[in-house]
Every structure is written in C-alpha cells, then in structure tokens.
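Note that one protein chain of the assembly has been removed; the remaining protein chains are unaltered in position.
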C-alpha cells in the first residue's frame, strides 16, 4: 500500500544538480523527545540526523521520497554517536551535515548537533557528534549500487 | 521494499478460528515513553492500544502481519482517549481490549489501560480508557469490506 | 535532574500579552513517522498537536518550557482524533490550532491537520481533525487552577 496517494511520478533528471556536500537544518525540540531527566532522550537524536541528510539531498532538487519512488532505498548500515551535553525541551538545535565519503556502494555522513537557541536566546553549544554509513538497496532489499549522481565528485 | 524478507506466504484458513472478542496484554513502560514530568507521555499510550488489538487477532492464529500479506490493511479512522491517572516508568500496564462493534466496513474496539505492577508490587490502578474505529483498505488504499471472519458473530 | 542546565529563572510578567486564540504551525513529515503502509502512523499526529498548542503559547512571549519552570504543568486529560486522508513522508502539514474553551481548571483546543505541500507542490488537503482537553497540575501532580492569563478573555 506504499505511496498509494501518489499515482504518477514525473521522473526528474537526477543528474542535473548534484546534492551539496554539506549543509545545515534547524529543529525545535519536541516535548515528547525529552525524558524524565528533563533532557532529550538519546534515541531522539537519530531522526534528526536523518532530517539532516535528507535535507542535503532536497537541496539538489531531488527528495528522498522521490528516490524511493524510483526504486532507490538508502538503509543505515552503521551509526555512531557521542552525546556531550544535554539538549533541553524547546531548544532549537542545528544539525550540521557533511558527506565524509562516498563509494560505489555506500555513503558516509558526519553530523554535528549544536544548540543554537535556548530560552529564547541565541547560543552555540555543541551537544553531540555522529556519523552514519548508508548502503543502497533495491525494491527487493538487495544491495545495489548507489546512483552515480549521489556519489559526489 | 515491503516485506522483502518474506517471499512466500502460505495462506491460512482465516475462517477456522474467529478472533476472540476480548483479551488482555501486558507491557512494561519504557524509559523513552516518559516525559519531563516523569510520567508516560500521552502519545505513548497509542501504540499500546495497537498492541492490544493485534494481540486479540493473534489469538485466533492469524497475525496482523499475515493479514497485510493477504492485502488486508486496517487503518485507524477514529481515536478517543481519556487519561485519568499518570503511568510511571517501569510500571507494568495491562491493556484490556474488547470488540465493541463490527460491521461490514468498520470495527470498533474499547480499551482499558490499567497499571498492574508498580515498584515491583502488584496493583490495580485504572490509568486510561480509549476507543478506536478501524476501517479496512486494500493495497491501493481504497476502502474495502472487512473480511467476514473479522466481523465477529 | 529536571532542567539541570537552567539554574536561575527570571520571572516574566505572564499577564502582559495573552496567548492568541488561534494560529498555525508547519511540520515536515519525518521518515520515522511513517509506517509500512507508506503513510504517517496515527500515533505520530499526536506530537504535532502538542507543537500546535505550544506554538500558540509561544506567540504570547511565554514558552511552555517557561511555564513548567514556574511550576505550571499542563497535562492531557482527553484526546479525540479523526483521521480522514493519509499523510505521506516528506509532506508538509499545517496544524491549525484554536482555543475552543477555557475555564478555571481546563483548556480545550481544536486542531485541523492539513497537507499544504506534497511532492514539492502546494496543496490544501485536510487530513485529520482533533481536539484535546488539558488540565493544570502543580509540581506534585495535584490538580490546580490554570493561570488566569491562560484562560483567555
């Protein structure tokens, strides 16, 4: 039943604009992302990393949603995170994402998670650092090659 | 890429055993389900209700996973919940589920969420009550009839 | 350990500006908010409602985070939702929030969840409607009166 509301897909020329190699995205912390210690639960950072890397892709004019409709699925094979300072409810964090390496079959990203607003005041407080390795699979879940366009220069 | 690890499906005779009309399931509260007030966040109850109604189904010998592989998708059309008393981290809650009504196109469940263990001691503290209405859709997301077997007596 | 990074709180004059009675907020759908049907899981709408009502509050210059530091906790006592049309990954939804009623001890909100961007194109597709009733509790979890400032005109 996947994507049942989207019937026709106009293919875009994914080669036109390569995704940038770095970028940043802001996210305001949700109440439900915080735990009884009054800080963001460590699992709640993981979706922010995903937002960081998909927003990189979006800047090239091709969303990850579009990639999936073309049969390109990116799966997380490896994830590393260091949590340095707590993030609080209502903070605004900036996810700073960089492509560290890309090969025929995988792409590695690095992330910095920085608190840039707390209590309504601007700040710059590094909270966490992370990296992920994505592999590419097809509709049947078989490992496949990354589109050349994604591999970067 | 849905269900890519499950290639062949042996159809079961879903008519053999009707799902029971009521039942209960226990869930231990996860740390990440609790919020800065030190209690379970209201959104975290919603997956418990889903566990309650799918466990009812499972007792008939047919899992919801199997229904989906047969092309039967149940979607939540309506959800009502009353939150009466807080549930704490590490509590064990019992979800008591009952089929309230079932027609050709929808099925209604009622739920009681009761804390049955707190701090290692048995208790019986009603925490929330809820109800849902599910509709049935096919692989393309079109509303369709519930399998007769699901509609109950 | 709540709020351990915030030691001193400068009290604000919460009476200065009343929160508006209606407003709207946009949220882009996260991949992890979608389920195997390829649509947003019904539980994932609930945090969006919370964002809607806390953003209303923020417009008055007082965040919910600040209210909690003053010892005012708002808890969800009642939640009703109708899910009308699926929301997809990468959609932008607008949460349109309105205060329906406010008394000495509770405040009711109504919400419309509308898809306003899909596949990069603007649209206006109502997806869900919901309402919540919040009660006010103090640091010890005892039901207390809402700050007069919150009760509206």
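Here are a few things to note about the model shown:
Labels A, B and C are assigned to the chains in the order they are written; within every chain, residues are numbered from 1.
Definition applied: contacts are C-beta pairs under 8 Å (C-beta built on N, C-alpha and C of every residue); 3 or more make two chains touch, one makes a residue touch a chain.
This structure is a prediction, so every number in the text was calculated from the model and none was measured.
Among B:19, B:86 or B:141, the one in contact with the hidden chain is B:86.
Although one chain is not drawn, the whole complex shows that of B:30, B:82 or B:100 it is B:30 that touches it. Counting over the whole complex, chain B has residues 1-6, 28, 30-32, 36-39, 46-47, 50-51, 54, 63-66, 68, 85-86, 88-90, 118-120 touching the chain that is not drawn.
On the side of chain C, the interface with the absent chain consists of residues 1-2, 4-5, 31-32, 34-38, 41, 43-44, 73, 89, 137-141, using the contact rule stated above.
Where chain A meets the missing chain, the touching residues are 2-3, 36-39, 42-43, 46-47, 50, 68, 73, 75-84, 86, 141.
In this section, only the chains that are shown with their structure count from here on.
Overall, the chain located most centrally, as judged by its C-alpha mean against the mean of all protein C-alpha atoms, is C.
Separating the CA-averaged centres of chain B and chain C is a span of 25 Å.
For chain B, the set of residues touching two or more other chains reads 2, 36-38, 43, 73, 141.
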